[in-house]
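Notes follow once the structure below has been shown.
All protein chains of the complex are present and in place, except for one that has been dropped.
Going by the order they are written in, the chains are A and B; count residues from 1 in each one.
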Amino acid sequence: MSEMITINVDGKDRRVKAGQPLIQACLDTGSYVPHFCYHPRMEPVGMCRQCMVEVESPRGTMMVPSCTMNVHDGMVVHTQSDMIKKVQEGMLEFLLINHPLDCPVCDRGGECPLQDQTMACGPGESRFVEEKRHYEKPVPISDLVFLDRERCILCARCVRFSDEISGDPLIEFTFRGANNQIRTFPDEPFASYFSGNTVQICPVGALTAAPYRFRARPWDLQKVASTCTHCTTGCDISVDSSQNQVLRFNGVDNDYTNHGWLSDKCRFGFEFLGSDQRITSPLIKGEDGEFALASWGRALDVVVERLSGIIERDGGGAVAALGGARGTNEDAYALSKFMRVAVGSNHVDAQMDDGLNAQFLAALAGRGRINDLESAKTVLVWGPDLKEENGTLYLRVRRAAQTLGARLIVVHPRRTGLDDRAAFKFGYRPGDGAETLRKLAAGEGDFAAAREVLGEGSVIALVGRTGYTEDPRLAEAVAAFVRDLPGSSVLTLARRSNTYGALDMGLAPTLLPGRVSADDESGRSLLASVWGELPGAVGRDARGILQGVRDGAIKAIVLQGADPFRDVPDGALAAEALANAEFIVALDMFLTDSTSTADVILPAAAFTEKEGSVTNLEGRVQKVNQIVAPPGQARADWSILDDLARRLGKPLGFGSAEVVAKEIATVAPAYAGVDWDAIDTEAGIVVPAGDAAQPLHYVPVAGWSGNPSSADPGGGKTMRLHYARTLYDDGVLMRNGLSLHMLAPGGFAAITSADAARLGVAEGDTVIVNEVELPVRIDDSLSNGVVYVPFNQSGITSLGDSLEVELLVKEAGA
Amino acid sequence: MNQTLVLFRRMTDYPADSHTLDRYLETGGYEQARVALGKTRDELVELVKSSGLIGRGGAGFSAGMKWSFLAPARPAYLVVNGDESEPGTFKDRQLLERDPHQMIEGMIIAAVANEVHEAFIYIRGEYPKPARRVQQAVFEAYERGYLGPNVMGTGYHLDITVHLGAGAYICGEETALLNSLEGRRGEPRLKPPFFPAAKGLYMLPTIVNNVETISNLPHIVERGIDWYRDLGHDVDTGTFLFSISGHVKKPGNYELPHGITWRELIYDVAGGIRSDNELKAWVPGGASAPWFVPSKHLDLQITKSVTDTSGSMLGSGAVIVMDETTDMVAAAERLVRFFAEESCGQCTPCREGTTWLDMILRRMLDGGGRAVDLDLLYDVSDNISVGVGWPPKQTTICPLGPSAVSAVKSLLEYFRPEAEEHISRANRVPLAIKGVGA
Partner (left out) sequence: MTWSAETLARAHDIIARYPQRRSAVMPLLYIAMREDGRLTDDGMRQVAELTGLTPAQVQSVASFYVMYKTEAQGKYLVSVCSSISCFLLGADDVLHAVEQAAGVPAGEADEEIGVEHAECIGACGGAPACLVNFELVEGLTPEKAKEMIEWLRNAKPDVINADELQTLFGGRRSFDWAIKEENGAIGPYPAFPPFGTAAHNTQPLEPGRRPMSNSQPAPLEGGTS
């Protein structure tokens, strides 16, 4: 790591990292220096002047802000001299003269750096007898954030975050001098996906978040460290609750993952937890088709009766399970074991036909780390728009390109949030991915310069499906190309927070727990020594399961936090399948389009209501912790499945989530050595610990040549469909959280202006895509012949995942 | 007292058309640019260093030294600071309006010396007329091939762009000026690390010189180091442009050698005090400078070192003279108000402190002064500029905050009884206004 040097702070020698800001060196080694504008993740600006210290120099003692001076060996620093104390008190007095001191009604009161530092270093009384500045307060500057300019101390943290970190400079200083004030532009709200971070880092109560305003006093809050479960990045969070209610998520600075940041979806997306729509009791569907409340005993009996009937009649292979990627590893392991041991079926899939080859995701050889972004010379992003799907990872890539100087190559059919920082951006039509990759690999034409850069090595590639219509083999082919570059690593991108954990627990037809191939004999025998007999038949993946249910080969289906109606791109297939199932049991929190088709719904506990571990896209296993009790009779999935298995006569032997975790460490080679104390740390544990613990090295299939398309985009009404997610959508957790649901963009069909002219439509006209009516938007970042529709928007049923669609113009009045 | 005319020579000899290219060429114009184009960077930097030319922007730093610090990265830029905004200062306006080609020729010399091919003249927004004149001169220089892709047929490429400010004193601070030229708020940058010669315009090496500094260059190239040094006094070489304003009989800009006394400047050059009133105090070097008073400073020599060691500065050469009729609290308030209004607001002590000082002074003028206010004025000043000394030990990012303190310091140091008098007259003001009990 970096070189250590010695500096002297207030008479004591301190070993500190060479070249770091003096203030950080002081803070790290126990000398508190008060400060407001300094933030370790942003460029110092030296504006608040609170962190003044004295540094000895050949020309005498200099007074300097410690945030703008970097340490050097032998530096002698005074942080407590009489002069410095006077200056610190003076700065605080200056900051307070125009501060409204409305602490009793301020959300920040009690956890306010201005309060705390005034207590520690400030004046005891005010000498200011003039009129304070007044502004209208508070002003909503977005749907989520309120601004109080009277409280603001003008530290520029929000301004810098928006400009330097998130890249949407919508909140800025205006005017100057004593009139200096933070503002947004009229009619251009602070509509950043990351606006909540500015609330968190505001050192006063100038920026407050609508979901938390006036909800609690900080001293009444209980806090627990946990891991965010909205995407696969695995961000470090603190969960705050009061009176058994989760009230707030804050980002925690973690060197490995989020650097303290969260997207607004992660930060404010907890509101569903307290929704009155939560299922709090087991439900059994009666003869009349209506759900009725039932006791756990009765509900479990019904499930066992129906399942065992089907298993006896048609065998375990007549039962399938979907889901498990939204829970903990322990929940996923429980489902995996339940299906294999208690049911005797290999028909399990945590991915919802929207992902990538399970072995590729779980066992990719040469998997990278997020922190490879800190040192990579080149970053290739060929996958979903990270800004929409992996918010904090997006910030890390932005940082690599913007602050660390990495060259960024973005390949995506449409504009992405990273384009403004990309050295190279290549668009293409969905379906032409293989050809685009061939050209990139060959360095043909426009790709020559990018190919050269990639050839120089030190490349990290973030690879996934850019949209639902894209063949999953393309991502593998991209990964295969990157693996052959010198000094390269690959991070794959999958949807749903614990997909990696679920696959590691064997929730895929081709995998067993611990990244063991389902057909690996030594792996099977190790597992069999604990589990007993394993089903031998080859399992079906999500699409196969749904087709099986539709066609009658599969009779019963277990949904674990799965909503195939909404999750599966081919929603029509899901609908037909669920309608045709003989028996459906759902472990879920809400009544959804899918769970409402179930025969029995078992109420599941959510994150913050249970303990467990999760695994991120790097393979980093981290802890999630409980802070509130589950509502009503809801229980953790592993416990429900344990109960079911016992009643089926095949007990799983789980007494607690930790017992499950210990069993995982025993049977899953990659998870050997993972224990809860070790993962409840900043770094967690990255699995596998060593090569020996990685039983399967999946080498991506290279040279995929693509599916030649017969369509003639640019000619008739046939268009290629780009069908991809947005951060806010109509997902069940969004729908049950009031603050965010209204931010979803809604459905639309975006086409180029050339196609619009060709088809004779204008922005706002209505077109029909696969029988769905959508308003037209013009988007010239697309290729001609492509229509982009955002996935899962309110009131829009699924378009399916066929690459080619007909775009029909709805005639006026028709 | 006669002026020593160098920079003002042409406009004095040819008042009607000193600004025209024809007149400029007729009086030897652009010959020195040609000479400079034949010299190396090292030769020119050495020439300017040896001449002792001091930057005329107010900071008083050697122009040649500044050039020698230019970092090796390229492109490098030259920016002429024509944002003259320091109260009392109007010399650059005269140079810009009356002899723009002199400056443009100086820019060519500075560009060659610093391997610059793109130069900017930043002129304050309230100077549209000087800007028009300079723009016209730049057009003329392009037409004659003194600027453009092939300067004077030498193959040297130089473009000059005239950039107009928009009303912000702080843009006279060189790093704020660069921010402004980049299309940003005119907020000073942190020094270190952002010294323009290393990381200037667009974070590239940049020379920022004042209009007067640049206008000296053709003369130094033409007549040499010895001539230039002989013009001055000791280490203060060359001439100095004084802008004299306030209660004198003959305000105006004067080009003078260093080393005369304040008495000579005020009484001989500027004709003495209006109505032969008594001199009460004067600001020796622009509104930022602590005041001088006749009892202590009238016979001091006007040199950089003497002024510095007497607790003030020559700064921009603006001398503001106040006679016996002046209400010194009002004068201090007016000076402090300027800095409060012109504070960029970036750093806490300047944003809050200058405004607070002004509020206290205004309250005193409005009859709401309290006995504690003078000590409060001092202590607030001390929190902006520790020790309230000059040169300042500032808690601020740039010297603007301490500049506001100069007037307060001077008021308290020389005119405390007058300030106390203001307060004692405050008795008839209702207690609420005086802030008692607040």
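In this text, contacts are C-beta pairs under 8 Å (C-beta built on N, C-alpha and C of every residue); 3 or more make two chains touch, one makes a residue touch a chain.
Note that the coordinates shown come from a computational prediction; the quantities given were computed from them, not determined experimentally.
Please pick, from B:51, B:89 or B:355, the residue that touches the omitted chain in the full complex.
Only one listed residue reaches the unshown chain, and that is B:89.
Would you indicate which residue among B:60, B:224 or B:271 is in contact with the undisplayed chain?
B:271
Which of B:51, B:243 or B:410 touches the chain that is not shown?
Of the listed residues, the one touching the omitted chain is B:243.
Which listed residue (B:308, B:341 or B:379) would be found touching the missing chain in the intact complex?
Answering carefully, the residue with contact to the hidden chain is B:341.
Which of B:101, B:185, B:219 or B:304 touches the chain that is not shown?
B:185
Touching the hidden chain in the full complex, which residues of chain B are there? Just list them.
3, 5, 8, 11-12, 15-19, 75, 84-90, 92-94, 97-98, 118, 124-129, 131-133, 135, 138-139, 159, 161-169, 180-187, 201-202, 243-255, 270-271, 283, 287, 318, 320, 322, 326, 330-331, 334-335, 338, 341-342, 344
List the chain A residues touching the unshown chain?
Residues 168-176, 183-188 of chain A touch the chain that is not shown.
Everything that follows uses one rule, which is that only the chains that are shown with their structure count from here on.
Using Cα averages as centroids, what's the distance between chain A and chain B in whole Å?
Centres of chain A and chain B (C-alpha means) sit 55 Å apart.
Which positions of chain A touch chain B when the two form their complex?
The touching residues are 44-50, 52, 63, 68-69, 83, 86-87, 90-91, 93-95, 97-98, 127-130, 153-154, 173, 175-180.
Which residues, counting only chain B, touch chain A once they are in their complex?
Per the touch definition, chain B meets chain A at residues 168, 185, 190, 192, 340-349, 351-356, 359-360, 363, 372, 376, 379, 382-383, 386, 393, 395-397, 434-436, 438.
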